[in-house]
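One structure is given below, encoded as structure tokens.
One protein chain omitted, others in place.
Entry: subunit A
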Amino acid sequence: MVKVSEKKKSVKKSSEEEEEEVRYGEEEEEDGELRGEGDEEEGDEEEEEDERKRQKLLDAIGSLGGRRKRRKRSQAERSEAAALMSEFTVNAEGGGDKVQLSDLIGTADRVPAKTRKQLENLQRVRKSIQSPLSRRESDRIQRDVAFQKAASEVSRWKEVIRQNQRAEQLVFPLHQDPPGPGPGPVERLVSGWRARTPLEEEVFALLSANKQPIHDPVLTPREEASVRAMSLEEAKVRRAELQKARALQSYYEARARRERKIKSKKYHRVQNKAKRKEFLKKFEEMVEADPAGALEELHRMEVARMKERMSLKHQNSGKWAKSKAIMAKYDEGARRAMQQQLEVNKELTQKVVTSLNEEEEEEEEEVLPGFVNDAERGVDSSNPWMRGKLSEERKEAEEEEEEVMETVDLTVEEEEEEEEEEVKETEEEVLLREFDSRRKLRQAEEAETAPVISVEEEEEEEERAASDREEEEEEEEERAASDREEEEEEEEKAASDREEEELSEFTTLFRGISDAEKVATDSAAPLQEGLIRIRTLEDVDLLSQEAPDDEAPPLPPPPPLPQPSAAVNPPPPATEKTGKPKKRKRGIELKQVLTKDTKAIKVPLAPTVEDGEEDGEEDGEEDEEQRGLIREAFAGDDVVSDFLKDKRKQEDSGKPAVVDLTLPGWGEWGGTGLKPSRGKRRRFRVKAAPPPPRKDQHLPSVIISEKRNSAISGHQVNSLPFPFANPAQFESAVRTPLGRTWNTERTVKKVVKPRVVTRMGAIIEPMQREELMKDRKRAGGKTTLDSLTKKH
């Protein structure tokens, strides 16, 4: 359709286009006919006429083409009336054209001036309404909400489960009835007893039939009945009492009926007020006199409050309230009435003892329609929208919009959207505020860092000045002591020179450091600027991270250089020199060990028989003994030196070998009698790291094997078991044996207590919700107990 209107103006047309247009034209013709019956639009009729004429012309031109096309055209005809007609005078003729507000208003008979103005305003604003959320998104939101709900539901079990997981022992079923008689008295247990076997039942039936005592009371029921029977006088008194009570009751009833029939609202209101006051007074008295009763009363009031909260009675949602709401804008009385209603609601929903809950208040506020507070906008401080400052301006605009919306019916979805927008706005506000505060902080930090640097410089200057002063003093001293010997002077000079050197070195070092710092800060500064230019929050974060670095105290001055006195001291002699004495020392040590101060022992009896002499049967053995004796005679250095050799060998074998990777003839001449140069050998010799110190390092007379005991490793723990963080913890945890050989019976039982115990034949059911509550209660009790014990 659009095409048609556009191409009306085009002059040149190709034949194909013409054909198409012919088709369109025909359709329109028919449409026009149909419409002609239904509509009475005058403005359009002229256009229609023109159209028709043009159509005729086109038709005529088209008929020149031949028949074939006509048939085709007749096939293509198909249309739907609904698309073209509508009850609102807007027809779909305009296709993609926007519906103008004026079109809509034009049909209305009378539009009030104010509304028109508002509409004009609206038109001027030209704000499009966002499309509703897509189904996927809304689904997602719903899913999210559902998940959160479920998660909160499930997370309630977390504590219980964790407790069970951490428990040393769990006995299933978890909560069983305590076996045996409970804490109650024995009587209860006895009374709970029931006859089960047929014999017992029969016996009890007999007893109960004859009204004999079953539980061994003092009196039989019959006796008790006779005792209970009263005397005549007592009976008379009682009758009189009853009569009086009945009469009073009837009086009260009659009075109440009368009062209820009174139609005056004011009377009732006053009455109610009085009643309430009285009740309150009573309640206060009750609190002092009868706390239990008061508590009950309180409970009742609470229930009433709950009911009020649940119902919509005073929440301005009824028919009357709605009608009033319409009027409220203009009618002072209606507004007051509504507010009164709300007040009533507030009063009824007010908690009696505790202070007002803020959240609830907010909820109540939300229930109010926006315009209720219009008049006293400035006064109402409870309105959360009024408290904020940044959102104030926006709020006004919003309200204007809302006003518009009152007149123009809008769907609920749109409102929702608006709310969302609001939320977004607030988020942005928060971010902006944060950013603002950070910027302020950063500025403050910059202000702080600058003085720090300056202070450093000052310090430097001071130091320089001090060094200058020292030098001067020294010079003065030199001048004063010029008559002293030259050697001393030289020494002093040397010392002062050294000091100067030190100082200069120190200062240069320090300067270097400070320079480095400066450079760092300098380099940081442009970076910061760049970041600001980029303007992201991460950068702001970075800034805030960097700031403390700047703030941190300047690096501690480098450790003072080694004192010249230390350098004067003769350095420790070369290792080669020390090596020999060391070894010798060790040998001496060993001998000392062997010839340690021995205590001679006096034996009262002298041996009469020399051992080994007697059993000289076998020659070989005798020979050995002889040899042994000879060895004993020549014992001493031989044994020791052998041992030392052995030890050295062991040590050497433990050392990792030096790997020589030199290739003879590579890069130089090679051949028989030619060795690779020393430099090359040195370069290609790979020295391994020195082995860890031997266990027998300080034991000269002992060789301890460094071989790993691989046999036991199969039984050892290879990797640290789960909860342990280091081997020491694990080792301490397993240090106590568990067996009966090492422990008493009680300890063994405690140590090997099973993790889970199940009672035979008991059904293990899943945990109930009650358990959760029980646990919570118990936990609460515990905490209170704990706090009590802590106090004591």
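Keep this in mind: contacts are C-beta pairs under 8 Å (C-beta built on N, C-alpha and C of every residue); 3 or more make two chains touch, one makes a residue touch a chain; residues count from 1.
Keep in mind that, in the parts below, contacts and distances are computed from a predicted model.
Novice: The chain that is not shown, which UniProt protein name from "AP-1 complex subunit gamma", "WD repeat-containing protein 46", "Proteasome maturation protein" or "SKP1-like protein 16" does it carry?
Specialist: According to UniProt, the chain not displayed is called "WD repeat-containing protein 46".
Novice: Which one touches the absent chain: A:K158, A:R228 or A:R746?
Specialist: In the complete complex, the chain left out is touched by residue A:R746.
Novice: Looking at A:S226, A:Q271, A:S677 or A:S713, which makes contact with the chain not pictured?
Specialist: A:S713
Novice: From the list A:K158, A:R228, A:K599 or A:R769, which touches the chain that is not on show?
Specialist: The missing chain is touched by A:K599.
Novice: Which residue numbers on subunit A touch the omitted chain?
Specialist: Where subunit A meets the chain not shown: residues 166, 168, 428, 431-432, 435, 535-538, 590, 593-612, 614-615, 624, 628-629, 631-632, 635-636, 639-640, 642-643, 646, 696, 699, 701-705, 707-720, 722-725, 727-736, 740-744, 746-747, 750-751.
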